[in-house]
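What you see is the complex with one protein chain gone and the rest in place.
Now for chain A:
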Amino acid sequence: MGDILGLVVKRLGLGLIILLVISVIIFFMVELLPGDIAQAVLGQGATPENLAALRKEMGLDQPALVRYLHWLAGAVTLDFGNSIVTGASVAETIGERFANTLFLAAYAAAIAVPISIVLGVLVALLRNSIFDRVANVATLTSISSPEFFLGYILILYLAVKTGMFPAIASLSNDMSFGDLLYRTFLPALTLVLVVTAHMMRMTRAAIINLLASPYIEMARLKGAPPWKVIVKHALPNAWAPIINVVALNLAYLITGVVLVEVVFVYPGIGQALVDAVSKRDFPVVQACCLIFAATFILLNLAADVGSILTNPRLRHPK
């Protein structure tokens, strides 16, 4: 286990370096956005005098490098500064939004991960049957459609025509947990449809790949039933690729859901990021991007550790 700890520490260190590089890229990319923040804040109605006053107030008259170093020093201590548009603390502004996004991602993952793995095992077991074909066609169709389109289809059939679920996932503070699950069901279902195919097909491919191995043949020869061959013998060796694809999809559920948020008016972090970009609110944009980058790095780390733990050969390298 000592090796694993060493690996985690090493990977975390690498992750931090990657984050630093990303922070530089984010900061200077944001600088490249056309237009001017003071103009964006004051709108079309601003005069040059207003603009100059606001720019000074926001510290925009200082050079970019000075502002970057200042920001980085704060970010290291998890202080992302204040929004230059509203003056409120960035952590406060996006904290609740990020919690909402995590909730939706967890909700979707709780449905999608078991479904895709079970489906993946089943279609591997019944490969080339009608069931396999139908499951593949259905999931590939849903992954091939843009998520906003899936969202609209779900709204049309489950909200407008049948009225089973609310069309907008508008949250308020006094909602019970059941109410919350009900109101956010459609966005979660959209996300489930988007990520299921990827995980299911990876599970199927990994298992089918293993089914050609000699040890599976051995298991069959000793008379194990087909489901047992797959669950007990093939699946343990297939975990590594499955965990990787699950981690990738979890990261997507957190960072790639802005369209779903817009369609269902869900107050998540993607929407906050889009708002911040349109307003040139650098600290918020940078904080959101850093959170996204950190999410990817952490989930990848978790996937690596997970695949090592489930695979004795990787756990004890010769």
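Here, a contact is a pair of C-beta atoms (placed from the backbone, for glycine too) under 8 Å apart; a residue touches a chain by one contact, two chains touch by 3 or more; residues count from 1.
What we mean here is this: contacts and distances are computed from a predicted model.
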{"item": "Listed names \"ABC-type dipeptide transport system, periplasmic component\", \"Aldehyde dehydrogenase DhaS\", \"Glycolate oxidase FAD binding subunit\" or \"Ferredoxin\", matching UniProt entry of the absent chain", "value": "\"ABC-type dipeptide transport system, periplasmic component\""}
{"item": "Residue of A:Val8, A:Ala53, A:Ile115 or A:Ala138 in touch with the missing chain, whole complex considered", "value": "A:Ala53"}
{"item": "Sole residue of A:Ser23, A:Ser83 or A:Gln286 that reaches the chain not shown, by the stated touch rule", "value": "A:Ser83"}
{"item": "Positions on chain A where the hidden chain makes contact", "value": "33-36, 39, 41-50, 53-54, 57, 83, 85-87, 93, 96-97, 152, 155, 159-160, 163, 166-168, 170, 172-173, 262-265, 267, 271-272, 275-276, 278-279, 281, 284"}
